[in-house]
Every structure is written in structure tokens, then in C-alpha cells.
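The complex appears here without one of its protein chains, the remainder shown in place.
Naming follows writing order (A, B and C), and every chain is counted from residue 1.
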Amino acid sequence: MRKTWLKDYIIKRLFYAVIIAWGILTITFIMVRVGPSSPADKYLANLAARGEEPAQVIEAIEARYGLDKPLHEQYISYVGNLARGDWGWSFSTSMPVTELIKTHWIYSFQLILLSTILAALVGILIGIYSAVRQYSKTDYIATFFSFIGISIPNFWLGVMLILLFAVQLGLFKTYYDTAVPLFSLANLKQLILPVVTLGTGMMAGYTRYTRSAMLDNLRKDFVRTARAKGLPETTVIGKHVFRNAVLPLVTIIMFDLGSIVFGGAYLTEIIFGIPGLGRISFNAIFADDYAVVVAVTLISAFLVLLINLATDIAYAYLDPRIRYD
Amino acid sequence: MEKAILSVKELKTYFFTRRGIVRAVDNVSFELVKGECLCLVGESGCGKTVTALSILRLVDSPPGRIVGGEIFYDGTDLTKCSAERLRHIRGKEIAMIFQDAQSALNPVFTIGDQIVEQIKLHLKVSRRGAKNRAINLLKEVGIPSPEAAAGYYPHQLSGGMRQRAMIAMGLSCNPRLLIADEPTTAVDVTIKAQIIDIFRQLKESRKMSLIFITHELGIVSEIGDRIVVMYAGRVAETSLVSELLKNPKHPYTSGLIKCLPDITQEKERLESIPGTVPSLDNLPGGCLFHPRCSRAMAICRQQQPPPVNVKRGHTVFCHLY
Amino acid sequence: MTKKGIKQLAGKVGGIKNLILIPLATLWLLTLLLDIFFVERIFSPLGYLYLALGIVVLLYVVWPLYTSRRLVQYYWQRVKRNRLAVLGLGFILFLILLAIFGPLFTPDPTAANFEGKNMPPVGFSSEESIYNAGTGQFITKATSGSWEHPLGTDNKGRDLLAMIVSGAGVSLQVGLLATGIAVALGTLIGVVSAYLGGKVDNILMRFTDIMMTFPFFLLLVFIIFIFGPSLAFIVLVIGLTGWTGVARLIRSETLSLRTREFILAAKALGASDGRIILAHLVPNVVSLIVVIATLSIPGVILAEAALSFIGLGDPAVTSWGMILRAGQQSLDITWWVAVVPGVMLFLTVLAFNFVGDGLRDAFDPRSSV
Partner (left out) sequence: MKRVLYILLLVVIYWYVSAFSLLLFHSPSVVSQPKQEAPPPAKEAGGVFISGTSAGDAETLNWILAADSASLSYAGHTVDPLVTYDNEWRLQLRTAARDVEVSEDGLVYTVTIRDDLRWSDGSKVTAEDYAYTLESLMFSDWLNYPYKSDWQEEVGGETVFVTPQVVDETTFTITRQTVYPEFIYTVRNLVPYPKYIAVKYEGDVEAFTQAPEFNNLTYTGNLGPYKFKEWLRNDKFVVERNPDYYLGKDSGAPYFAQYIVKLFGTSATAHAALEAGDITYTGIDPDKVSKFKKMEWINVYTVPTTGYLFLAYNLRDNGWEGLKIKEVRQALSLAVSKELIIEQVLYGFGEPAFSFIPKVSPWYVAEGVAQYGVKPLLDEEKAKELLLNAGYDKPVKLTLVTNAGNDERENIGYLVKERLSAIGIEVELKFVPWATLLRKYLMNKTLGTDEEARYNNGVGAVSEEPWDLMVMGFSTNPLSPSGQDVFYSTTGGLNFFGYSNTQVDELFRKAKSAEALDEGARKELYAELSRLISEEQPVDFLAFQLANAGFQKNVRGIEPGINMGYNYHLWYFE
């Protein structure tokens, strides 16, 4: 089916995304730079030990990174560089920001991707099942556990899992070992606990969304029609009902993908010592490394915008009734 | 008389709700003779649709359940046969057309796909073959530029077109029996006529057996051979259409007929049956119609009327006879 | 002033409620300004949030619910059918009572006592062997829980129960206040945007989009880190960043209401926009608001806990997240310090989820999650 209007829509949205991104960039930049804290805070102990005059050291450092220049000058030069594709130099890690992100994003990505896929698959399967068997024992159990799943604080869950499986039972390493090659079974193994930690909540959520979305459609007339055609029950549920129920699910999963990087994933990364984007960006915050902070905020914002767009497009194809303008 | 293609015997379909048991269909029996058109007639909520759904075991359960009776379709009792067997009958042998195509068609698949799906399910044909067949069907039911229409989604079609598509889907595996559940209620008058025509043609051309559910005796007189008048989940009167329209026996039936606007003679106002259909979860004792019956007697309050054969093939459930 | 006069006035400002709201709000604002510029601390920052929330809730949630008592009863009947919801409600009430009256019966949660540190909960016993660097000897001291400290003590000898109690207070405060702010803001923006439509709608929704594209938790940590953690501030930030979802939901709900007969009727009768919004639209989304609020409280509570967990909590108060942070440092010695607050956090969130779910089913049986 032809969707010529979609092209214009996408262009409009992309243009609009750029505007938003710029706004966010500015806000973030200002916030970082006007913040009272200084990169030199954490040197104090070291300076004291060496019997140094803190004032001199701090001035030296700020002068080196041009932090002593007036704010607007810093902003202009930063945006200028950004426009030229130079994302700046992260002085808290001594690396180009782009390099830094390129090195670390995969650690978050593998975690998030794996958790999301597993959570979605298992959650949706359970959800469908308990919707079809509404009010059965299985349904009640599934519902109850999904409640537990969405209510359990994942950072707590993570700590408990480590205590039980890594320390007590010694089944896993107590931390994520980056020496293990990314694409190896060993890596999959050491990702199990983090994925469970991050995935539980999502899975529970998806279970409940799927269930209710399925229930909304199970009693619709077209289901009866499908049965009247003589379709086997699996086709009726799996094709006719699910295809209608999938729409809200797409939104939610997409939204999670966008929002999780600096939420649940970050806590998981801290607990399991995964050097992902989350940890990088939060350490950057604590180090007043504005180049990184602005960059990651920008990236995640863009991520969300793109994902929203992707969702809309997906909608346009999944639900023929929808039309944007 | 010729052998029946479908015979329903003392069908009981109840709904078990929180507020109690609803006897949606109670002791309904009728027979459909091959190539004939049987009309189920009655006010809305009298159990016509449920009867039809029961035939294909499409009643949602819970809460609905067929609690008794048999439905014989050439030799097999549809109420008891295996789900497997039933699936082969559904859509292939017995097809059903639903009231409101708007909601009865799946909004996220194209008309073509929905028809093709059914064809491929039951007939050994290639995808292309199925597609052509679907397009022909669409043409047959009078959809202009059927190729394009096949690519449309339900919401892109007008009400009438949708209903036609629905019919096309029903016909797709040319079933021996077609059940049409008020196919004309959701469309406006002009379309209604055209759709009725389609059915009439079908009957002539394909010699297809038809169960036509409606509340309009007008339509019945047009295409019906045999009629079953239902009231509050029970059969009130059953007979040949011509016969019944001439001399209705059951007070309810005659009531219905009086309600028909008759252009030939002037009347101040349309007549109507006083009162309403009782709610199915607390039915009156005895004859269900007695509270509204002008000729009700003492006995009507006490016991249900037994079937009375007033004439060959004309049965009425009333104490008057 | 005559009844009629009041009615007219009310009509002008859009409903008798506003007639009450406006003076109250002004009063509130005046005290706040007074507090900021002239005198110190009439109320604490949290106090102001409480007052504001109280006024709004009273006028736009309690009042409407009260005026339609029968409806409420009807809903209550339906909620009651959902056992889990009732259970959750019970737990929340218990928690509130705990937070209010608990401190009267528990010792000061900040009172350290190094003699009685690392005491296990009642019914448990722990054996701790301390290495004495002076003598080079191990001193094994076996302790078992006593009713003096029902939940045991932490590595400072603070009574865990007392800490949990104060933590309950913190979690509830954050949960209710932040959600209150978020929902109030969201509702206002949602309703206004939907009702006025056109340019206003466009601008407001774009703004919502921008807010939504900010990585919520990153933003939170960021702001808290820069401007320093204080409970009131945390509440404020969570509230001011968390309204977007609410706004969207309310908006879509209002859009469907906008064309309903009674609104059109009100318009036809020449009621002012303000009046229509506050007197007709808002009351009709109250049920939705209640549901959204209950369902978004867990997220807020968890956010605060997460903040404290990564060390950005308000050090001046004992929150569950903070206890958890301390506890997970010494899981092997004093497991209870990590387990108890975790469980409490879990149960609280669970309870709110149950209730929210029950309410939603009650208000709108066939709505999706």
C-alpha cells in the first residue's frame, strides 16, 4: 500500500528532531557549566598529601581546559566544533568523546538488546497464554508474578543475585570481565545475571501489556469471523488477534529501548561493573566533564526521537487505519 | 419431502452469567431442506443469532454453552464432533456471514488477504489461483474494480462494499450451506435491496442452502422458503413462508405481520405488539408470550404450549389450537 | 454578600471551587514570598509542597468524589471485589500509620551505639569474629536478636526498625508529593492543551516532547548532583520532570470528552473556558487522574531509592535506598540491613501497583494497562 505522505512526515519530524536536539544541547551545556562543583574537587586529598597549594593547581587545570573563559565563549567554540563533527575531548578520560562512546556503547548495547529481546519474547508468550486462558490458574500465577516482577527494585535484585549465585554458589564471576571476548559463550554466561536483573521488570511489564492487549481483542467480532472460516485456533490467536494486539506493545517496547540506557541499565552496569555508556556518562557528570555529559544527553535524546519516529512508521504499517499529518 | 441438509433438534444454548442462567436458546428444533432458504425471524434478542452461532459452535464460552440437543449436518452431530472435523466444516461446508462487516472483518488485513486466507485453507489452490478466485468472487458480489478492492483495508470501503466483501468471503469455498445473520441491518435501504438480490441470485445460480436471519418479514417474503418464528429463545411457529404469511396461527406471528407497513390500505398508524420481549434471565412461567398476548387464557400462565401440527409442515406452539 | 452574589462571582472565576482556590493560592504564595525574602522558615520547603498539594487535592479530588458519594460507593464495591487491591490498600494504610506514629514508639534512627552494632533480627543469631589488631587475636562474639531491636541493628548500632520507619516516611513523602506535583502539572497541561487545541496544543505538546526526550534518570542525577541533594529538591525535580506521561494521557482523554454533549451545552450557555476546564473537564477525568497517580507513585519511589542507592540521597534523612546502599556494603556480615529495606521497598511498590490496578479495573473495566 502506498504511503507517500509518510516521506514528508519523516522529513518534518527529522527537521524537528534537530531543533529539539539543539535546545537540549544548550540547556545541558549551561547546566553543566554553571554548576558550582569543580573538576578539581577530587584532587583535594591528593594535593593535601603532597602539601600543594590547591588554588594554584585548580587554576592551572581550569586554564588548561579553557574553563576559565566566559561561558558564552566556551559555548560558541563548543557548538562550532560540534558543527564541524568534533565532539570535543573528554578531559576526565583523556580521549575524544566520539572515541569514548564508540568504545563503550557496545557494552550497554549487548546488555540492553539481550534483555529486551528475552523480556519481550518470554513476556509476550506468557502474556498471550494467560490472556487465552483468562482466569485459569496459570493466568493467576502469571499475573501475580508479573506484579512481583514490575515491583522488584532491579538494583536490589542485582545485589541479591550476586550474593546468591556468585558469592554463595560461585556459579558466576562476581563482576563483568571485559577480558572475555564479546562474541563468546563465556560472555553470554557472564551476561546472564545482568540480563536477568535488567530484564525481569521489562518482562513482567510486557506480560501484563500483552495480556490486556490480547484480552481487548479476543472478544472482537473478527475473531469469530476467523473461527467461522475454520482457521485453527493457533492461527486465530497468533495471527488475527495478536496482529491487532501488537500495536500498543510496539510503543512500549520502543519506549523502553529509548529510556532504559540511562535508567535501569546504568544501575545494572554499576552493580555488575559493566563499563557501558551509563557508567561513562554518570562518571562524566561526577567529573564535570561537560563534553561527555552534553554528548551523551544529546545522543540519548536523539535516540528517543529516532525511536519515536520509528514507532510512528511501524504504526503506519502495522495499523492501516493510522495516518499522520 | 427431500432429506434435510441440516436438522436442529431441541437445541439448548444457555449463558451462565453472574446474574444467573440465561436461556438464550431453549428447545429449538427445525430442519433445513437442501437448496431451500430458511428464515429465522423474531424481534432482536430472541435468540436467532445464538441459534446460528450454535450451529458452528461459535458461541463464546465462557459464558455460553450448548447444554443440550443435537445439530445434524449430513450424519455428523456438530455439537459433539471433534474440533478437527468441525474446522473442516466451518467455512468449507457451512459458511457464515455476520451482521456488521465493519467489526466482523479484521481491520489490519486487506479484503483480498482475508478471502485468500480462507480459500487456501480449504482448497488445494496456488496463491495466485486463490487470488484470482477471490477477485472473481468480489466481482460476482458486484464490487466495482475488484482487483483494486482486494488490496483495500476494510476501513477503506463503504458499508455496502464491506458487506459484499463479507458475502464474498462466505462464498469463497462455495459452501453447501450459507448462514446469513442479518446481513442487511448495517446498510441503508438502497444497498439493502441490492444485497437481497445477491442472495436471491445465489439461491438460483448456486442452488445453495441458506439460513437467513432477519427481523423483517418483508425480506422473508422475498427470498424465504421456510420460516421459523422465534420468541424469547423458543420457536413460536414454523411453516412455509407462503402458508404462514397467508394464515398465521400464533398470536405473536400475526402481530408481527400486522406491524408490516401495508401500502395497499390506508391506516392511521402502524400497529405494534404491546409490551416488550421479556429479559431472558427471568422469564414468565407457562407460555413466554402470555404477558403480551391479547388472547391469553388461564392455561397460558401455567404450562408451556406443546407443538401443534395445524397443517402439514406447519407447527405452532400455542394453547389456542 | 448574598448567595446569588457569590454564585455570580463563582460563575465569573469558573466555579465555586476556584472562588476558594484563588484566595488560598494567593495566601500560599504570599507566605512563601514572605518566607523567602523576610522571615525564616514559616514552613519547611516540604511543608509548602504539602500545603499546595493538600489544597489542590481537597478541591479537585476529594470534593468531586465527595459530591458524588453514590458513585464512589459504587466504585468501592467494585474495588472491593479485587482482593489484591484491598490487600495493597491495607498495606499502604499500615505504612502511612507506621510513618506517622512509628517514630513515637521507635528509638531515634540516628542514635548510634557501637556496643550493640550488627545485631541480627529477632529469631536470628549471627556469629561475628572481630580481629583485634593489637593482640592479633580473634574475638568471636555471638549475638542473637532481641526484642529491643526487633529488626536488628546496623554497623553503627542504629535500630533498623527505627530506620525503616523513618524510611517509610521518606518514601511516602516523595511518592505522594512528587506524584502530586507531576499529576497536577500534567493534568493542567493535558486538559488545557486538549481543550484549547490549535496553537496552544501544538506548543504545549512540542514542549512535552522535548521534556520526554530528556533521559529522565540522567537528568535527575545530573540536577541533583549539581545543585546538591535535599529531599524537598529531589521531590521537586522528580515532580517537575515526571509530568509528561500524565499530560499525554489526560490530553487524549479530554479530547474525547471535548465533543461530548455536556461540554457543548456548557459552551452554548456561554461558560468561560476556565470554568469549562475546571468545572466540567477536570472533574470528569478525576477517576483517570486517581488511577494514573496511584500507578505512577511506584516509579517515583523507586527513582528516589535509586538516587539514594547511588549516593545522591539527602544525607539528612534516612531513606530505604540509603540503608540499602549501606547494607550492600556488608552483605556478608549483616545481610538483614540490605534485605529488610529491599523487601519493604518491594512490598510498597507492589501494594501501589495492586491498588492502582484495582482502581483502573473498577473505573474502567475494559481499559488496557
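Assume a contact is a pair of C-beta atoms (placed from the backbone, for glycine too) under 8 Å apart; a residue touches a chain by one contact, two chains touch by 3 or more.
Not measured: the values here are computed from a predicted model.
Chemist: Given the contact rule set out at the top, which of the displayed chains would the hidden chain touch in the full complex?
Modeler: If we consider the entire complex, the absent chain touches A, C.
Chemist: Touching the left-out chain: which of A:7, A:50, A:72 or A:137?
Modeler: Answer from the full complex: A:50 touches the omitted chain.
Chemist: Which listed residue, A:14, A:34, A:71 or A:106, touches the chain dropped from view?
Modeler: A:106
Chemist: Which residue among A:252, A:271 or A:316 touches the omitted chain?
Modeler: Checking each option in A:252, A:271 or A:316, the one touching the absent chain turns out to be A:271.
Chemist: Out of C:93, C:112, C:203 or C:265, point to the residue that touches the absent chain in the complete complex.
Modeler: Only one listed residue reaches the unshown chain, and that is C:112.
Chemist: Which of A:10, A:166, A:250 or A:310 sits in contact with the chain that's absent?
Modeler: Of the candidates A:10, A:166, A:250 or A:310, A:166 is in touch with the missing chain.
Chemist: Considering the complete complex, identify which of A:91, A:156, A:222 or A:242 is in touch with the unshown chain.
Modeler: Considering all chains, including the one not shown, the answer is A:91.
Chemist: Could you list which residues of chain C touch the chain missing from the display?
Modeler: Against the left-out chain, chain C lists 110, 112, 114, 128-134, 138, 155-156, 225, 228-229, 311, 315-316, 326, 328-333.
Chemist: Hey, which chain A residues sit against the chain that's not shown?
Modeler: Its contact residues with the unshown chain are 36-37, 40-57, 60-61, 63-64, 89, 91-96, 99-100, 102-104, 106, 109-110, 113-114, 117-118, 121-122, 125, 162, 166-167, 170, 173-175, 177-179, 182-183, 188, 270-271, 273, 275, 279-280, 283, 287.
Here is the rule we go by: only the chains that are shown with their structure count from here on.
Chemist: Hopping along touching chains only, can you work out the least number of steps from chain A to chain B?
Modeler: Contact-graph shortest path, chain A to chain B, evaluates to 1.
Chemist: Go ahead and note the Å separation of the Cα centroids belonging to chain B and chain C.
Modeler: 56
Chemist: So what's the Cα centroid distance for chain A and chain C, whole Å?
Modeler: Chain centres of chain A and chain C, defined by C-alpha means, are spaced 25 Å apart.
Chemist: Okay, in this complex, where on chain A does chain B touch?
Modeler: Within the complex, chain A touches chain B at residues 1, 219-222, 224-232, 240, 243-244, 318-321.
Chemist: Sort out for me which residues of chain A touch chain C in the complex.
Modeler: Residue positions touching the partner: 16, 20, 23-24, 28, 31-32, 35-37, 147-148, 150-153, 155-156, 159-160, 163, 167, 208-209, 212-213, 216, 248, 259, 261-263, 266-267, 270, 281-282, 285-286, 293, 296-297, 300-301, 304-305.
Chemist: Using the touch definition from the top, list the residues of chain B that touch chain A in their complex.
Modeler: Residue list for chain B touching chain A: 53, 56, 58, 60, 86-92, 95-96, 98, 100, 103-110, 117-118, 121-122, 151, 153, 155-156, 169.
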